[in-house]
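Here the structure is laid out as structure tokens; the discussion comes afterwards.
With one protein chain held back, the other chains of the complex are shown just where they sit.
Our next item is subunit A:
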Amino acid sequence: MTLSVAEKSYLYDALASTPSIRPDGRYPYQFMPIEIYTDFLPSSNGSSRIIASDGSECIVSVKAKVVDHTSDDDLLHIEIDIAGERDDALITESCTSLFNKLLKNIDMKKLQLTKKYSFKLFIDVLVISSNSNPVSLISFGIYSSLNSTSLPKLVSNFDDLEVEELPMFHDYDLVKLEVVPPLVFVLGIVKNNIFIDPAASECEVANNGLIISWTNGKIIAPIRTLALNDTNTKGFNPNLIQEGIKLVEKYASDIASALQNI
């Protein structure tokens, strides 16, 4: 996105003023409206399609496989594909590594079937279009797809170490997967103001950006800084990190409940 010099200085001045004025009038803590379709892929155990009002769109599918967790303890596998980017592009790789780290926070006990076997989840993310950094949208997508995931119900014994048997499943009964996936928030910094979910035009003038992750009421690692553009990036007051963390702590539970109540 290219903006003219006059547009950039107008946007910068508006965002840097107190209180900051965002181009679409949002509060610093307000997100763009989103639309979510859940469970729309018939061939996967859980899926979601999430569309932000600026046209960013992302599809997530969750598929499960029964594995022997005594030999394979990596029970979550995530693949991210961003339309228009190569598989080895910086943005794709950094997103994948971020989510691989983050999903370690999920309680793997919930995936365990028997003493020997577990479900292994394959999470495939496809970002169809994104106007700004897609990590926030991806995390919302993963959150709502895992929330809509149902797995086959186990009917055989839990303890299968002594009796050598393969897990058996009910013919049609499904059990809802109860995990709490982490959420990721992108914050933009302009001068001394910090705001959540920067739009493309706001990214273009931001001095810096923050990625803050959150799960279950608390901030978790990783917290990262992120250059949102190539031209305007500068250092920032370290107090803004604290301010950003406070902002996320205060409003993240609202997001989580909004995503759950769909």
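We take it that contacts are C-beta pairs under 8 Å (C-beta built on N, C-alpha and C of every residue); 3 or more make two chains touch, one makes a residue touch a chain; residues count from 1.
Everything below uses one rule, namely that contacts and distances are computed from a predicted model.
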| item | value |
| --- | --- |
| Name per UniProt, for the chain absent here [options: "ER membrane protein complex subunit 3", "Exosome non-catalytic core subunit rrp4", "Coatomer subunit gamma" or "Translocon-associated protein subunit beta"] | "Exosome non-catalytic core subunit rrp4" |
| Those residues of subunit A which, in the complete complex, touch the missing chain | 2-7, 9-11, 13-14, 17, 21-27, 29-42, 53, 251, 254-255, 257-259, 261-262 |
